[in-house]
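Note that one protein chain is taken out, while the other chains of the complex remain in position.
Order of writing sets the chain letters: A and B. Residues in each chain are counted from 1.
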Amino acid sequence: MSGMPSAPALGQVGRLRSLADFYVTTMRTEIQTQFQYRAATYMYLLGMVAEPVIYLVVWSTIADSAGGEVNGLTAGDFAAYYIVWTLVRTMNIVFTPYGWEWRIRNGELSGQLLRPLHPIHYDVAQFAGGKIPWLFYYLPIAVVLTLVFEPTFDVRPAEIVVFAVAIWGAYLIRTFNQTALGLVCFWTTRVGALFSLYIVLELLLSGRLVPLTLMPDWVQTVAWFLPFRWTFYFPIETLVGDLTNAELLAGLGMQLFWTLVGIGLFSLVWRFAIRRYTAVGN
Amino acid sequence: MRGRPVGPDPVVWVDRLEKVFDVPERDEGLRAATKSLVRRKTREVRAVDGISFEIAPGEIVGFLGPNGAGKTTTLKMLSGLLYVSGGEARVLGHVPSRRERAFLRRISLVMGNRNQLQWDLPALDSFELNRSIYQIPRADFLALRDELIELLEVGDLVRKPVRQLSLGERMKVEIVGSLLHRPQVLFLDEPTIGLDVTMQKRIREFIAAYRRRHDATVMLTSHYMADVEALCERVIVIHHGKILFDGDLAALADTVAAWKTIAVVLQNGAGDLSSYGEVIHRDGDLVTLRVAKAETARVTARLLAEQEVLDLNVEDPPIEDVIELVFAQQATQ
Partner (left out) sequence: MTTLRVALLHLRVGVMNDLQYRVNFALQVLQSILAVGVGLIVFQLVFSHTTDLNGWTHSELLAILGVQAVMAGVVHAVIQPNMMRLSEEVQDGKLDHALTKPVDAQMLISVRQVQLWQAVDIPIGAVIIGFALARLGGNVGVLDALAFAAALAFGAVLLYCFWLVLATGSFWVVRMWFLPELFEGIFQTGRFPVGIYPDWLRFGITFLVPIAFAITVPAEAVTSRLEWQTLLFAALFTVAAFVFSRWFWRFGLRHYTGASA
């Protein structure tokens, strides 16, 4: 008789349980892998920190020379904004379209397509696992930045709770946005151009470059209708700004909305992408 | 004309399968490089050109052919990685390109010198990942894992990071990882490529043992005749995307394994060596002879005694010669 097949088909609950099992296993594996790269990751994070520190210094300089504040933000406020920025940034670094290009070219995607599990689960789980050691690496950096730049903070417990959720929301939105972009790699090698445009839009409209309140009014209006502000500005704002509980919850709701939009867009394009890939293969 | 298959349902059923690629072309040099910035030329390549065959449950079939013959392309179509250009394929009743979850859980594709395990971690951790991907019940998983580790003798390798293993060791742990979900169909693409002779033997023995124990169906591609000889009862010879021979290995072996080639380098040029065997190639001082297998020892001894030999090599005829001979045989039929 032919060999016994592996696990029998599971019901919905069983499926969910094994998916959870997969996530836990992958995250655990990723933590182990990341542990081997502590030094290199540290260097990488230090390079990342340079970006906000520059802007922090620039705006503090302006604030100091303009009588203490710019648009109501003092040097201490800028310090707080950009320091929280670094934590949000650590959390929202995700698999880039360049990664998809590499994965397609070197055959890793073929290996993933042989498995009875959608590759996206692996990406989400893997990076989520990686965040945990990264958060530990980040702590000393945060301490140093706080000592050097003296931010002004005024946080409520509710804000901390919402923040802890919002950083994962930022992670998910950026994951699905960039994965959807990455799918373009299935049709062209020119994804770099699109990705550059995406990054520029994000820089200007997400609060990554400057707090959104410093941008002209029309830019702020446009930013409301795009997912970017929910990946940087909103999480930062929960800790640094003065949002009411209602506004905090509404923000989380918007993050959920944009995550679902991202998932929808990605799922739609994926089907076409796979058909395209299996026409040519690697 | 092929209709529905008769007899017990075949595990693999292929009917006039085709795969066509559009490949870009370019001449060499700086000028052509700049020209190609503007205009792209492509040509059509028929990697698989209308092949048909069936594989019954429990069979172990060798797919033999030179590089570029269409072997890997066929395997990729059968495992769902490539869309079919023409014709049909069924594996375990599924259409592979639909990549249904139930289908993927019953097959396995192992590609020589391609890694599917985590590079930086011990293989054991990758096995754990596979367990969760294929939803293998823990008890089954542990039992099979330990059995495979023992069969392949990789007990002390599975705790080392995969990147620290040699090519052959990596291949062995890859194979373990690919079998943990007890696939019914095993596709092996050049599994022994780049490995030394001992390792090749070891892996062949393992595949035979695994198939016996777990009743799997195996489809194996190679350009080494030795792989196929050691493992397969049936062999399909493919060249330029077409099947040249599909049948008993013994029949093919009779034609081909009856010969050996002797490559000899002589001290003072080459005189007339036709008395030793059929001269099939001559390149300065290097002469290649084809002799009957039974004669090999005697001809070698004569050469060494009667000629001034600088170097001598006895080899199985290369796969290209096999193809030639199959062609010749078909032509005379």
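Keep this in mind: a contact is a pair of C-beta atoms (placed from the backbone, for glycine too) under 8 Å apart; a residue touches a chain by one contact, two chains touch by 3 or more.
What you see is a predicted model, and the numbers here were worked out from it, not measured in a lab.
**Student:** Of the residues A:R15, A:R105, A:R190 or A:R276, I need the one that contacts the missing chain.
**Tutor:** Per the contact definition at the top, the residue touching the missing chain is A:R190.
**Student:** Which of these, A:V58, A:L139, A:A164 or A:A250, touches the one chain of the complex that we don't see?
**Tutor:** Considering all chains, including the one not shown, the answer is A:V58.
**Student:** With the missing chain put back, one of A:L135, A:V165 or A:L209 would touch it. Which one?
**Tutor:** For the chain that is not drawn, the touching residue is A:L209.
**Student:** Over the whole complex, note the residues of chain A touching the chain we left out.
**Tutor:** 37, 39-41, 43-44, 46-51, 53-54, 57-58, 61-62, 65-66, 70-71, 148, 189-190, 192-193, 196-197, 200, 203-204, 209-210, 214-215
In the analysis below, only the chains that are shown with their structure count from here on.
**Student:** Which residues of chain B touch chain A once you look at their complex with the stated criterion?
**Tutor:** My answer: residues 21, 57-58, 76, 79-83, 97, 99, 101-102, 104-109, 111, 114-116, 118, 120-121, 125, 128-129, 131-137, 140, 181-184, 214-217.
**Student:** State the interface residues of chain A toward chain B in the complex, per the touch definition above.
**Tutor:** Checking each residue of chain A against chain B gives 1-7, 9-10, 18, 21-22, 25-26, 29, 32-33, 36, 107, 110-111, 113-117, 274-275, 278-281.
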